[in-house]
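As you look at this complex, bear in mind that one protein chain is not there, while each of the others sits in place.
By written order: A and B. Residues from 1 in each chain.
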Amino acid sequence: MVLINVKATATARSRRPHPIRRLVVRRLGAGVITLAIVSIVVFAATQILPGNAAYAVLGHNATPARLHALELQLGLNRSAVAQYAAWIGGLLTGRMGSSLANGQPVWTLVALRLVNSAVLVALSGLFGALIGVLLGAIAALRKDSAFDHALSVAALTVTALPEFVVAISLVILFATVVVQILPAVSLLPPGTWAWQQPNLLVLPVATLVIVVVPYIFRMMRAAMIEALESDYVEMARLKGLPVWRVLLVHALPNAVPPTIQVIGLNLLYLAGGIVVVEYVFDFPGIGQGLVSAVSNRDIPVIQLIVVILAAFYVFMNILTDVVALLATPRRRIAR
Amino acid sequence: MIQVIAPRLTPGTARLVVEDLRIVVAGTGTDVVDEVSFTVQAGEVLGLVGESGSGKTTVALALLGYRRRGLEMAGGRVMLEGRDLLAMSDAELQGLRGARVSYVPQDPGSALNPALPVGVQLREMLGAHRDSGGTRAGDRVMEVLAEAHLDASPEFLRRYSHQLSGGQQQRVAIAMAFACRPSLIVLDEPTTGLDVTTQRHVLETIRTLCRSYGVAAVYVSHDLAVVGQLAQQVAVMYAGRVVELGPTETIFGRPVHPYTRALLRAVPSPERSEVLEGIEGQAPRPGRRPPGCFFAPRCPDVLPVCRESAPPIIALEAGTQLVRCVRAGEPATRGVGIRTVVAGDPAKAPSGGTLEVRELCARYGLQPVLFEVDLRVGPEQCVAIVGESGSGKTTLARCVVGLHDNWTGNVDFCGEPLACGARRRTKGSLQRIQYVFQNPYTSLNPRKTVGQIVEQPLEHFSHLPAAERERRVVAVLDDVSLSPDFLGRYPDQLSGGERQRVALARALVVEPELLVCDEVTSALDVSVQAIIVELLRRLQRERNLAMLFITHNLALVRSIAQTVVVLSEGKVVEQGPVEEVLERPHDRYTIRLLEDVPKLAQVRVGGSR
Partner (left out) sequence: MAGLGTAIQHPAAGSGIARLRRREWLSVLSRAVRTRRGTVGVVLMAFVVAVAVVGPFVAPVSPTDFVTGPFSGPASGTPFGGDALGRDVLSRVLAGGWLLLLMAAAATLFGVVVGAAAGISAAYLRGWADALIMRTVDVVLAFPSLVFALLLVSIIGPKLWLIVLAVGFSHAPQVARVLRASTLDISERDFVKAVELQGVKPRLIMAREILPSLITPLTVETGLRLTYSIIIVAGLSFLGFGQPPPAPNWGLMINENRIGLQLNPWGVVVPAALIALLTIGTNTFSDAVARVALGVERRAEKDSPLEDHVLVAPR
């Protein structure tokens, strides 16, 4: 094997940050393009459709006069491209139009909900990751024990359940039928922040945590087992290193990168999962906002929420990949 | 340069005494290794030799008191400096490992943690076992690096294992093993995968360190030539038992056990063109071992009593040589036996194609890998292409057959120029040149039977009726010594040697004129390799085949080829008739290569000194 080490010595240091920077730049570029395409699709879907957006909104109440007024308001008399440009321009400068349902500025409606949903996602992600990682590590250490088997079967079962079933089950168990220690709905008084009423958060967060933990658990367990059965852990044992060092310093750092990616993917999922959960618990987040907007055909709100979700998706993807890359020396440092 | 083998030291305190070691499969109790006994003195190296399935790695790990999942220690003692490792608690073993007995792994690339810098992995070795030398840890680490001929700098310590070459990785492993000055070092095929020159340096390092610190060593290997250069004692293992044990000169010069003798007859030598004799069949796996002697089904000297009862251990040569064979005492069985010299083939009426390669330059993407390669394969000639990893020999083979199409230059077969990629070549030229892959485990479709696999090219190239096709398939399987029973079997039911034979049959069924063999024996045991090589030689003669034989094993060349081409870093550095190149090399690279190849002959000739 011919390896030029002399050169590597000199340039290794200067080369170190580049793989990450390159990745971020490339991904950001791809992300922007993806978002652009998503925005076009969203826009096309909601405004350029067979028939007329205004008619779709007004339905039976559509007298020609009202139709015309709405069309003007929505700017439907302009060309498609002009409409899109106007919309994107508005989006980027903060003028996002008014809700068709109640006339309020779209951003005001969405902003508070966004924060609430963010709290939900953050808490669920945090607890879900912690519990999943912990359980996965323990199961890997006790591989093939009764504990391990029980957890694996539980994971298999829970991953199959729809979130609304989990949500309803929790409601039945803790809020209505079996015991009644927690509120069945999480109606926050308008204007309060989510964290000011923690007991309203318990069930929604618990639902989301239950939904994502099995995936994180499975990956952590598998990655940990692979690390524990690897040649380098065997070597560490043969070197006479203490058990704690073998587990924490040798095995764990290798189990982390794939698990990070799974945690990231689950956070992504949460962006969609909150829709159902917020609906069940009447939690004032963007998921519930989306559902009512769809029911009301409130197009500006729909557009904004979908674009926000897509942006979250893209951003989380990049973040996950960067973190995983940072945790894997083999990939971030060139030979 | 003849290697001087250190003579066996006068018996001092035995560092390692293994008595009747028995390891079984947990749960079923099937024995994996049993009745394993040997002794190693301070400063001495014991070579533990065996092929796949012999249990040598299991024994090696047991010398650290370690067993892999699914195995259990069932008996015997492993006495390190008088203390039985198998009777110790985990805590005691943890204290001993690294400090009094350490391990050098086979694959350092996967034994080094990819997530930690090598410095951390070295330092923790020192940290875990208080080195009472008094020197600070930092200085100690530098010392350790220097001893292993590594770059003793902080920069080196910051590197990760993927930034090191194979040789460097192995040196790091060796440095870790010697760091705490253990009494015993166990080396598990540490030079597998290293090129010959690096291998020689690594062996030197081991030899020097052992001698300087009086460390006892157990060197596990399947490579007899390497063992012969390093060890004073050799233990030969077969199917979980030690079948022969004794001083190196005796074992290699006057082997007694039929397996040892057969093994020696299978090892190729770069110094003489001899017929290699393999051993048909396979070693029995745990659980499938027959009553009586395990080697009996394959033994050329078998007696009825061998199949009935386990063979006794007979001591010869004043007790220094132990042989597990009922026929050990017979005088006629001593000696290696001379192998037949390969005669030059008589001239035949030339038929078959000639391959002419001129100014072949190949690239992978933008990276050039071959530079102006010229070579010629005459009719019915075997040309060996020899080179180390990275030399471009596999790329060359792939360009010739059309698997790799990013090349320029001329490749002509029987006067007809060949296109770059297989897709652009004529059907006729594709049929006349056939290729055998290196890895028999991936080159056969696991969802097809042997019959289908071998029939498929015939279906594609000819328009014979089904009955005729089948007849030919059976005939070609017979040629590679596979009975018609194999027709309905699937690849996962076959051994490595059998799979490679199926791959050969597939290549030969369409009656090509040129056969390109790409490292076809590298994934096989020595005894199986010998069979395949002899098979190829015979087939070449019988079918008037021209052959292009790619290998990294210089010793093998002598037994199969008439011409050899030596490649280094994509360039041809030397080519010519085999005797010429191997006995009177001109190029510096070839000379060095030949020097670095460990040779078995020296051991035999050297005898006792």
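Operating definition for what follows: contacts are C-beta pairs under 8 Å (C-beta built on N, C-alpha and C of every residue); 3 or more make two chains touch, one makes a residue touch a chain.
These numbers come from a predicted model, not from an experiment.
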- List the displayed chains that the omitted chain touches in the full complex. A, B
- Have a look at B:Arg100, B:Arg200, B:Arg506 or B:Arg558 and name the one touching the chain we're not showing. B:Arg506
- Note on the structure: Across B:Ala318, B:Leu366 or B:Ala466, the one contacting the chain not displayed is B:Ala466
- Option from A:Val25, A:Ala45, A:Ala111 or A:Leu130 whose C-beta touches the chain left out: A:Ala45
- With the missing chain put back, which residues of subunit B would touch it? List them for me. 401-403, 422-423, 425, 427, 430-431, 435, 437, 439, 441-449, 451-452, 455-457, 460-461, 466-467, 470, 473-474, 484-485, 487-488, 490, 492, 503, 506
- Note on the structure: It is residues of subunit A that touch the chain not shown, namely 30, 34-35, 37-38, 41-42, 45-46, 49, 56, 156-157, 159-165, 168-169, 171-172, 176-177, 184, 211-212, 215, 218-219, 221-223, 225-226, 229, 261-262, 265-266, 268-269, 271-273, 275-276, 279-280, 290-291, 293-295, 297, 299, 302, 306, 309-310, 313-314
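Criterion: only the chains that are shown with their structure count from here on.
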- The answer for subunit B against subunit A in the complex is residues 61, 64, 66, 68-69, 93-99, 102-103, 105, 107, 110-117, 124-125, 128-129, 151, 155, 159-160, 162-168, 176, 195, 198, 388-390, 569
- Interface residues, subunit A side, partner subunit B - complex: 1-3, 5, 8-9, 12, 229-232, 234-243, 245, 249-250, 253-254, 327-330, 333, 335
